[in-house]
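So that we are looking at the same thing, I have put the structure below in structure tokens.
We show some of the complex, not the whole, and keep each chain where it was.
Labels for the chains are A, B and C, by order of writing; each one numbers its residues from 1.
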Amino acid sequence: MTQTSAPEPELADSDFAIDAHQAAGLGEAVQAYRNRIRGGDMGSLPAVLGLAVLFVVFSIASDRFLIALNLANLITQAGAICVLAMGLVPVLLLGDIDLSAGVAGGLSAAITALAIVDHDLNWAVAVAAGVLAGAVMGFVIGLFVAKLGIPSFVVTLAFFLGLQGVILKMIGEGGSVRVADDVIRGITIDNMSVAAGWILAVVLSIGYAAVSLRRHRIQVSRGLQHAPLSVVLIKIAGIAAIAITVTAVLNVNRSRNPNFPIEGIPYVLPLVAVLLVFWTFVFNRTRYGRHVYAVGGNREAARRAGINVDRIRVSVFVICTSMAAVSGIIASSYAGKVSASSGGGNTLLYAVGAAVIGGTSLFGGKGKPSDAVIGGVVIATIANGLGLLNQASWINFVVTGGVLLLAAGVDAVSRRRRSAAGVG
Amino acid sequence: GCGSDSDGGSGDSGKKAEGKIGVILPDTKSSVRWESADRPALEAAFKAAGVDYDIQNAEGDADKMATIADSMIADGVTVLAIVNLDSDSGASIEEKAGKQGVKTIDYDRLTLGGSADYYVSFDNTKVGELQGQGLDKCLAGKDANIIYLNGSPTDNNATLFSQGAHSVLDKVSAYKKVGEQAVPDWDNEKAVTIFEQLYTKVDGDVQGVYAANDGLAGSVISILQKNGQDGKVPVTGQDATVEGLQNILAGTQCMSVYKSAKEEAGALADAAIALAKGEKADTNGTTEDKTGNRQVPSILLTPKSITKDNVKDVVDDGGAKASDICTGSFEKLCADAGIS
Amino acid sequence: MSETPLLELRGINKSFGAVHVLHDVDFAVWPGQVTALVGDNGAGKSTLVKVVAGIYGADSGESFFEGRPVHVSNPKDASDLGIEVVYQDLALCDNLDIVQNMFLGREKRNGFILDEASMEARARETLASLSVRTVKSVRQSVASLSGGQRQTVAIAKSVLWNSKVVLLDEPTAALGVAQTRQVLDLVRRLADQGLGVVLISHNMNDVLEVADRITALYLGRVAADVAAKDVTHSQVVELITAGRSGDLGITSSGAIA
């Protein structure tokens, strides 16, 4: 095209109009955030909004809902589904699904429980065995999906059925295995000491502050895109405030029985928090996580970029069923046992629903561990709130469905502008 | 049906030689008994009598039960015993079987509007009554707030159990119902949350819990334990499972109901073998089928209430193995209860 | 011209089901030279590139890299050999931003942690050198880019690495005047650094400007492989549209299948 008649255009060495320009202060940052929201980039705001609506509705419907005892209940009740949903996120990121995750979790929990009851193993060894078993199941599923190319829906439907058979065989039809270990039981029925709770809250706040300030310093020094310092400080303050409030509420004695004080943070909370931080780190800050997003976004592009797509696909199933194992163990801790139906029924649908409500796409490429946690809390809140209302079972079904739709609807409606803005 | 002969061939299988007996068990989820007690007991009885048999499980799926029935009939069974998943699907199977000259027996659950030749069972309403009486005894008539945790809302037996319990407990004015929920699919995990929330709702002011079976009882006990109330609040159960018996020995569950599968299976085997030989079975009464408007010849068995004192009876009857119950910390409790 | 080509394909055949797309194709890339691969729409240029890159396996034929026989069965093999490709169907991950796409598969790290700072800085430099003026931020998701911006990202991605052979499949198709200039200069610069560069383009002026050799495909067959200085604009166009021009080109026209 360009004949020599065209004037040689000068080089535009650094012409990234906005990129070069950082929001200078708080005011501008707020403006930028509002622009982002208007542009449809909502982050996890809508799911949080949906959750807030649920909280308001249930607080009005029952005066027991917002008491410390019930909030502690909610935390323990949400534990298993949050972990399961978090495990599903990488699978969903690839556009796959794992229908067997719930049952795999049940089987892993059964293995852990039996290792303790029948083989007198130490809890740590037993848990390791359970999680390892989960990982192996995921590995096999992954091989079928990635190497043979059978759609994950069918492979995991087959495992969903097959693993139920294995559980039945292991613990007898209609049978159950007792969770006979205090540490495992303790995950959901015991609490951290008050002092430990405070230490945790402080460590968390300081840790977060240190990490984000360091990051900000590097970004500034290297002239990269960054948020203004005031925004960073506000975020730190927010996190610290939440950590301290939650700790303060949970560190008060919430027992109704004067002879049996219950206070402190339930162990399951730091467990879920650690998993959340870990996976957030893996998916945001490591090469592996980046590759998972890439494969989910455009498998062919990822392959052309030299990523071993099969290995990534196998790995997400391994992560999923390992997390499912942890989830199953938490569920068994809460119920005090593993039964033949553990992890069956609608467990998995609820967990996928949690991830989706949180903002994960079933078509792959979009989602993060925190989505799953928020969505898991939404689902657990529905059961928790309804439980306080003591209605007939048909009403419970109808209301659960309705509330789920409400929570997802708040999300969907607030996200709609995104498509109006032409993205996604 | 279209072009079919409705007078079937029933009745004229007469004094023919022995046929084959088919048994369809209902599920694996609602109770441990079907596969771990009934199946072996039936197999033993049929083997002893030297008859051909075929025992299958419908996994809680009525369609599947119909499928199994079809294939058993295709396979030439002459006597078909079913534990229906609900009366209507049971009646449809019996109707189909009857048309092909196959004798039917209702096992454990009466098929209302059905055409079974016999009914062999424990009385489910009676089970509920026993649970009510058991809880009443543990509460000893003191004022008590009671939470009811029923079985699956889609399971008619759960409805009967609950009715039986209410018929006893509602008469005692000291008892007050402070919560009642059905647990979908008898799901033990869901039961924990459901109970924890009912418990929270009433501020833990609960003195007794009706749980429809041992699995649900276990779920309740998990929450009581979390709140330091295990052993202080009596909980009922049913089925005398290992889990339930252990909880009874530990004092965290007040009672269970034992329906000797051996006994029931034996009764079924007797009736079925008699039918297969073309003979009549010994009955001990009739049961009214209001829907079908008929009296069904019945072999009715009595369930047994199990408390700490008679856990041993279950073991002796073979309803549970001592080696399963007396593990770990239960070893000593077993010894105390004289179980070995 | 050095003695051995950097990359050489011999007798490549490739069919998709009943459609025979490449017929006994011989193709060579020489170090320090720009080889233009030209041909009509559907002649098989992109298919040939994808065979080189390991996206498709050839049905028959041999490949040599620096004289050694090689078997490239996937894109990773190709990039391990030092072959970089800009595909016509760009294949970017729409859910990732520009920096993430540019370093995909070869992320920089500090220990286990991605070194976002270096990657961002490096990406900004490279894009600026390609005359990208309107991209607002290198942290923008590629889904929101204009056609030309996407293409620039894909090109920038391929020149970030120390490679030996670079194949560019219609790299300037969506580019503006200034950007096209930059890319053509880049192509020449890469060849002058001793790389083997393959340029596919339908713009004969561009081709004649930068190419040292021209390989013309006609209906999946090599019609000619000549030095650029030996042919004229109209000869090349004839080779493309008719498969022959004077004494150049396919002689026995063969069955079209």
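One rule holds in what follows: a contact is a pair of C-beta atoms (placed from the backbone, for glycine too) under 8 Å apart; a residue touches a chain by one contact, two chains touch by 3 or more.
Quick caveat, the model's predicted, so the values are computed rather than measured.
Visitor: Where each type of chain is drawn only once, what counts apply to the full structure file?
Guide: A x2, B x1, C x2
Convention: only the chains that are shown with their structure count from here on.
Visitor: So how do the chains connect up here, line, ring, star, complete, or something else (other)?
Guide: line
Visitor: Compared with chain B, which chain's mean CA position is the farthest off?
Guide: Most distant chain from chain B: C.
Visitor: When the C-alpha atoms of chain A and chain C are each averaged to a single point, how far apart are the two points in Å?
Guide: 42
Visitor: Starting from the mean Cα coordinates of chain B and chain C, work out the distance between those two points in Å.
Guide: 73
Visitor: Going by the contact rule set out above, which residues of chain C touch chain A in the complex?
Guide: Listed in rising order, the residues of chain C that touch chain A are 53, 55, 74-76, 79-80, 85, 87, 91-96, 100, 104-107, 109, 112-114, 116-117, 120-121, 124, 127-129, 131-139, 141, 143-144, 177-178, 180-182, 203, 205-206.
Visitor: In their complex, what parts of chain B are in touch with chain A?
Guide: Touch list, chain B to chain A: 28-36, 153, 179-182, 184-194, 196-198, 200-201, 203-205, 215, 218-219, 221-222, 225-229, 241-243, 246, 327-329.
Visitor: Where on chain A is chain B touching in the complex?
Guide: 62, 64, 67, 69-70, 73, 77, 117-118, 168, 172-176, 178, 180, 188-189, 255-257, 259-260, 262, 331, 334-337, 339-342, 345, 347, 383-384, 386-388, 390, 393-394, 396-397
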